[in-house]
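As you look at this complex, bear in mind that one protein chain is not there, while each of the others sits in place.
Then we have subunit A:
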């Protein structure tokens, strides 16, 4: 080659154009028009009361009283403005920022709440109870999706979250009842979750069976096994086998008195505190430790990790076991905190919703946490609303959490990218 090459110019960057994504603005505009018609034009004429604290709380805040009509119009106009702006942005070839979608969602929920509560027989709702209940319902979901994060980040698809939750709930109930100790129940739940995980790990990592199939089979197996034991042993002598002690909330002095967020953050059961701890620990570990770096590498490009001396399958095995432990712990929430007995299939598909939270949260522990909270909120809203006697048929309200799930997973908030090697077994050589 001649020396001339050294002066070779770099001709521009790659041009990226067109292929505008109209999905977000279109959805935003449709929903904004619906909000205008229902929340604003169809607003009830009475006032709506949101209570921020209970009557006997140490610190009592005055309730928020708003006019349903005014609030409805304000929300609808903000929504229309935000939707119009997203339209302008996309037309200019830019993308809709996440914060805009977030602001939009907040106003939509506010408008919806005001309208639906205002139309109820008693237009008065305890906001603090609504939020605290959401967190309660979200606890098993959060554990489930954290289990998913641990497994999928290392490259193993975990469909068996449902089975891990259910086995955890069952084991906690049985061990708790037999020993009379809730802590033994917790340990048993962790162990049961790991047992399900061990089967998943052996079949999917060692014997390279399709991971989705193993997961589904495990769910059916756990459901059948616990259902059988429930209807035979447990029902025959519920006193001995199915009356676990309950883990009651532990209030942290003073902090739990803070209005609204106090009870959410500082008046939880042990399992609730463990949930917050797990989110923080897994988040930090995944992004800031040696273990986390290796886990992510093994889930993205196992061959690369192998050539650097990382034991790919051992890493995956440990992570799947850890995931089982976390999900098992989440399962104990059903029988040790929520209700004090085991019921057939009592997890009711929460494991699959946790999987959706994992995807919606983009395989990130914090994202999964917030996604699970959203799903918990939708579920709780449905039960609170049916209690208030809203004009919306109960069956439609029951669909709410699943509707939110579908919209979320369909990629309303950008596209999520799974770990590249998730679901692909690693075979050496």
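As a convention for this text, a residue touches a chain if its C-beta (ideal position, glycine included) is under 8 Å from a C-beta of that chain, and two chains touch if they have at least 3 such contacts; residues count from 1.
Definition applied: contacts and distances are computed from a predicted model.
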**Report entry** Identity of the absent chain, which is to be given by its UniProt protein name, from "Cytochrome bd-I ubiquinol oxidase subunit 2 apoprotein", "ABC transporter", "Hydrogenase" or "Mannosyltransferase"
**Finding:** "ABC transporter"
Report task. Touching the absent chain in the whole complex: find that residue among A:89, A:293, A:366 or A:424. Result -> A:293
Query raised in the report: Which residue numbers on subunit A touch the omitted chain?
Result: 1-5, 7-12, 14-19, 284, 288-290, 292-294, 296-297, 300-301, 303-310, 420, 429
